[in-house]
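All protein chains but one are shown at their positions in the complex.
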Amino acid sequence: MKSKGLTKVDLIFESVDSREVLVKAFSMTNEEIINQVLESGLKGRGGAGFPTGMKWKFTAAEKDPDKYIVCNADEGEPGTFKDREILDRAAYKVYGGMAIAGKAMGAKKGFIYLRGEYRFLLPQLYLELHKFHKMIAEIGYDFNIEYRMGSGAYICGEESALFESIEGFRGEPRNKPPYPTTSGLFSKPTSINNVETLVTAMMIIAKGPQEYVKLGTKDSRGSKVFSISGDTPIPGIFELELGMTVQEFVNEFGDGDTKAVQVGGASGFCVPRKKFEDTIIGFEGVPTGGSMKLFNSSRSMYNVLHNYLDFFAEESCGQCTPCRVGCQQLLKGVEKVKKGESKSTYLNELVKLADTMKVASKCGLGQSVGNAFKSIVENFREEIIY
Amino acid sequence: MYNTGDMVKELADKYGRKRESLMPILQDIVKKHNFLTDEAMVEVATELDISAAEVYGTASFYTFLDTQERGKNVIRVCKTITCSMKGKNDIISTIEEILKIKVGQTTPDKMFTLLETNCIGWCHKAPAMLVNDMPYTDLTTETVIDIIKGYMRK
Partner (left out) sequence: MVTLKINEQEVKVAEGTTVLDAAKKLGVIIPTLCNHPDLCVAGNCRVCVVEQKGARTLIAACAMPVSEGMDIHTNSLKVRNARKHIVELLLSEHRADCTKCYKNQKCELQALANEYSFGEHLFLDLVEDHSYTIDRSSPAFIKDDSKCIRCQRCVRTCSQLQHVSAIAVANKGSHMKISSFHDRPMSHVVCTNCGQCVNRCPTGALTEKTYIDQVWDAIYDTDKHVVVQTAPAVRVALGEDLGYDPGERVTGKMVTALRQLGFDSVLDTDFTADLTIIEEGTELLTRLKKVLVENDHTMALPMFTSCSPGWIKFIEHKYPKMLPNLSTCKSPQQMFGALAKTFYAQKRKIDPAKVVSVSIMPCTAKKYEADRPEMRSSGFKDIDYVLTTRELAVMIKQAGIDFRTLEPGQYDSIMGTSTGAGVIFGATGGVMEAALRTAYEIVTGRPVPFKNLEIMPVRGMDGVKEATIKIEGTTEEWRFLEGAELKVAIAHGLVNANKVAKAVSTGKATYHFIEIMACPGGCLGGGGQPIPTNAAVRQKRMEAIYSEDIHMDLRKSHDNPEVKAIYEEFLGTANGHKSHELLHTHYIARESY
């Protein structure tokens, strides 16, 4: 695997004349916009990595005149705080990205689902929104954005749970199919995109897709905003090209004693030191919504695992058996093994359970618990047992 | 003292009486009074023509829509991994000491409730906490005392 090397990029926070970009977008046809996004190779920046151009294309193809563009600002993955920063510093680009998406798909209405923990941002977000609506009206484009607040539920970051929450229900993920592009918010065709994805899309239209294609790798085009925390001398937000190895990442951000990097938050993978060289940060290696946590040798990986499992047992919506009960079993299981009340071989049974959760859970939460579980248990077994 | 029925009617006039109006209405009640009383939930159920059990079931799903009594200032200290690594236990014991309550409890004068919460998105400035809607970051045992004292003075 050839690494791209670690390169800092300034795309998301770069200033642009929003009005100029939007006028340019509105002069393009819907197909042109979608083709540019497809050409750029942009994949969802929230963590799931679905090709953005494809999502917009599917939604555009639906015949229903009522469609929605939804911005997923429910950033809840532990270790992810980049969307907060983007909203704080470049909300106008989020709105602009939504307007462009709306144009491409024929959606006149946009919703931003903002997590309750970020409520303090609202006054300034509304100021920006007011300016945006004024500008849009001056350009003569019919598009309106509304905020809907979350109230403390990680699972509402899952697309269909998010729709349920806006519609006034518990955030319980739905059966799929139908998929959101066919039947999403209020059962209408919906494209739901991450904050960063929408900003990136706007920049792609502003600068042209070729600029974006230059960055990243074949499978992981472009750059990504990373939120870096843990045992690092320089925690914070950094925009980097995709395709570097974890080793290169650690060289830049580690504190000299990094023993593991959790890529992708609690639902991501734990990469141990021995795999730093061979692991690419990108969709072809370990994907991430941006969360990067570094652990040095003073940290107990048992504590890390326990913290993640406790998180999931609490945040699971509770509707499906593998996740609701599975999370509790994994949590209690590692506790018992640590205390010596269960044999260490019980961990093997739990790994099999994690595999079942991966294939039988109703949504991404249950399906991802096994990622952290297996990667920590397999690479740090001794710390779990002793 | 406020009249619950009037308050809910006003909110329903503002946000509508459809099912999708439920979340904004509950959120506004919590913003005003920090939790949902049984009376408030019943009024909301009547205005929106849904059952009280449904309102309760929906509210109880969301961590911030408390159906248990909460104080005027709800402190939520983050307990997810980075904040844990960076000393949230010391922050919690400091607050417990100064307020003389344990996690999950409310002070007798109903001014403060101390809770733990999951990742609030300030991992690079851990440990962090929310007091009502305001985030406080880079906490130390000293700064947290100042913050709490600030709320006590209000």
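All chains are identified by letter, namely A and B, in their written order; residue positions are counted from 1 within each chain.
The rule is simple: a contact is a pair of C-beta atoms (placed from the backbone, for glycine too) under 8 Å apart; a residue touches a chain by one contact, two chains touch by 3 or more.
Predicted model, so just to flag it, every value in this text is computed and none were measured.
Trainee: Of A:7, A:144, A:296 or A:329, which residue touches the hidden chain?
Mentor: The one listed residue touching the chain not shown is A:329.
Trainee: Identify the residue among A:67, A:82, A:170 or A:188 that touches the chain left out of the display.
Mentor: A:170
Trainee: Looking at A:39, A:314 or A:383, which makes contact with the chain not pictured?
Mentor: A:314
Trainee: Touching the missing chain, which residues of subunit A?
Mentor: Answer for subunit A: residues 153, 155, 170, 172, 175, 177, 312-322, 324-329, 332-333, 336, 342, 349, 352-353, 356, 358-362, 367 touch the chain left out.
Trainee: In the whole complex, what residues of subunit B lie against the chain that is missing from view?
Mentor: 38, 41-42, 45-46, 50-58, 60-61, 67
The rule is short, and it goes like this: only the chains that are shown with their structure count from here on.
Trainee: Please compute the C-alpha centroid of subunit A, do the same for subunit B, then give the distance between them in whole Å.
Mentor: Taking the average C-alpha coordinate of subunit A and of subunit B, the gap between them is 26 Å.
Trainee: In their complex, what parts of subunit A are in touch with subunit B?
Mentor: 75-81, 84, 115-120, 148-154, 165-171, 186, 227-231, 235-237, 266, 293, 299, 303-304, 307-308, 311, 314-315, 317
Trainee: Quick one: which bits of subunit B touch subunit A in the complex? Just the residue numbers, please.
Mentor: Within the complex, subunit B touches subunit A at residues 18-24, 26-27, 30, 57-58, 61-65, 79-82, 84-85, 117-126, 130, 133-135.
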